[in-house]
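To start, the structure under review is shown below, and the notes come after it.
All protein chains of the complex are present and in place, except for one that has been dropped.
What follows is chain A.
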Amino acid sequence: MHFSVLLPKVRPLRRSTLASLLVLLVGLVGCGRTNVVSIDGSSTVFLLSAAIAEEFNEVSPDVKVVVSQAGTGGGFKKFAAGEIQICDASRPITEAEAAACKKNGIEFIKLEVAFDGLAVVVNPANDWCDSITTDQLKTIWRAEAAQSVMKWSDVNPDWPDIELELYGPGTDSGTYDYFTEVINGEAKSSRQDYSPSESDNALVQGVAGDKGSLGYFGLGYYAENTDKLKLLSVDSGDGPIIPTAATVRDGTYKPLARPLYLYVRQDALRNEGVVKYLNYYLDKVNDVSPRVGYVPVPDEVMEANRKTLDAAVPRVAVN
């Protein structure tokens, strides 16, 4: 029976179209997971891990490296849940996070891959402040400063009566954890009436746009924006020190220099791709660090990293 003779002249849906869609679906499902190294965590360490992944891809294109940046806290959550193999961290793992890993049966090793200085920056139009003491930083950033330390003159009477506009990383950031711990004395204890952003660029833009601004973030971001920002020296009692590669490495820029870590799942080291990537990482990281504004680790630390890694790799996978 052909009603179409009488009714609208349109073609019914073609069966071949449906069939080809089905074939596409089956084809897609048929492919399995490829050899993947999954990394998430600190946006500070992301720069290193991604840059090394890029070069690694040229020598070992068969190993697929995926790098994301959920923040150190977010990374450890995924790490403890077993969703990723490597966690980029800009602070050591906390007891609570380590307990979460243990509960899920996740053992790990820690590799120290670089040093990062935290830069305290102000607007270039700021002509009253070249250096700041850690006590003044605490006066500005401690929790009690909220709604009370609002002007530069509140910190130091010699400074002008200009609104203090504060910019800093958000609470999921390892930079935030580290800064609050060494400056305010307790991790995550900070005034909250500042402009937070997980995006370091947003912080750069914020500080660059306000005469009375002050902000802190990784030194690497300052290095890319020297024309928009003014870097402050930090005085922790031994005189003002400007952060440079030398002062970050030898520890004189304190307390705002910190080590950066990779946390690696022990059982991920059964995956040959992970081992290859990590070995490549340790070979290259000291070359890459200065290019993204970080400071290489000394040779003895690198040696210790290699020992840790070698000891953790199961014999079978090394070949």
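Everything that follows uses one rule, which is that a residue touches a chain if its C-beta (ideal position, glycine included) is under 8 Å from a C-beta of that chain, and two chains touch if they have at least 3 such contacts; residues count from 1.
The rule we apply is simple: contacts and distances are computed from a predicted model.
Enquirer: Of the candidate names "Phosphate transport system permease protein PstA", "Oxidase", "ABC-2 family transporter protein" or "Alkaline shock response membrane anchor protein AmaP", which one corresponds to the UniProt protein name of the undepicted chain?
Expert: UniProt lists the chain that is not shown as "Phosphate transport system permease protein PstA".
Enquirer: With the missing chain put back, one of A:97, A:116, A:165 or A:200 would touch it. Which one?
Expert: Hidden-chain contact among the options goes to A:200.
Enquirer: Where does chain A touch the missing chain, residue by residue?
Expert: Looking at chain A, the ones touching the missing chain are residues 1, 3-4, 6-13, 21, 24-25, 28-34, 36, 38, 40, 46-47, 50-51, 53-54, 57, 61, 64-70, 78, 81, 83, 199-201, 204, 220-221, 223-225, 288, 291-292.
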